[in-house]
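Apart from one protein chain that is not included, each protein chain of the complex appears where it belongs.
And now, chain A:
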Amino acid sequence: KENCRPDGRELGEFRATTVNIGSITTADGSALVKLGNTTVICGVKAELAAPAVDAANKGYIVPNVELPSLCSTRFRSGPPGEEAQAASQFIADVIENSQIIAKEDLCVANGKLAWVLYCDIICLDYDGNILDASAFALLAALKNVQLPSVTINEETGLSEVNLKQKNPLIIRKHPVATSFAIFDDTLLIVDPTAEEEDLATGTVTIVTDDEGRLCSVHKPGGSPLTGAKLQDCITRAVTRHKEVKKLIDKVIKSIKPK
């Protein structure tokens, strides 16, 4: 009502975002993202497998969002609960709809060998807005991945991996997610904390692409939203995309000299 939130932010203001790339050396690519208190780490491991019969020239990208019990008391240990499964599905949809990586690029030999990118996103601290942080971490980690080059030996038909020669992945698009929480059908706030999410009557997540293009809108139930309000959300998401893109470029540039 006073146009101010419990932690002093404006309605349309995001929490301080920090990104750290390449911290896990055992993974092929990794990124740690902090949105205020919400901390998410994404590790990408690349393995080789035979492509599926019906998509012989496509590789695989398998996202997996884990919300372990250490990130918050609301999650129990054991197999992934509802929220984790929903988040995994959301990330899979983002990858599919935005074509962040063309699966054809992951193919090494048609019908015989292709890369599988296992993207494991683990939440370390849950303070709301997990979808934004996960999408951001995924994007940063994929930009950090270096794949060893694989050649198929013509005579023997076996593959040879050259671990010394590494190439970065070709990232075609840069999708960025922006989440809003809806209160009483009218009030919209950006980047909700866990407290705000619990009190909200609904949430909506908008994924935008480069050049201000809309990629996907994810509104899992909750209170209805007018068309005009949705338009406001989309405009805000486009602005956010530019901020995030700048941040990622800055981070990538800072590790290039290594």
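Here, a residue touches a chain if its C-beta (ideal position, glycine included) is under 8 Å from a C-beta of that chain, and two chains touch if they have at least 3 such contacts; residues count from 1.
Just so we're on the same page, contacts and distances are computed from a predicted model.
J.: What does the UniProt entry say the missing chain is called, choosing from "T-complex protein 1 subunit gamma", "Trafficking protein particle complex subunit 2-like protein", "Electron transfer flavoprotein subunit beta" or "Exosome component 6"?
T.: Of "T-complex protein 1 subunit gamma", "Trafficking protein particle complex subunit 2-like protein", "Electron transfer flavoprotein subunit beta" or "Exosome component 6", the absent chain's UniProt record names it "Exosome component 6".
J.: Applying the definition given at the start, please give the residues of chain A touching the unseen chain.
T.: 23-27, 30, 37, 39, 41, 43-52, 60, 62-64, 66, 68-73, 77, 79-80, 85, 88-89, 92, 116, 118, 120, 122, 124-127, 148, 150, 158-164, 194
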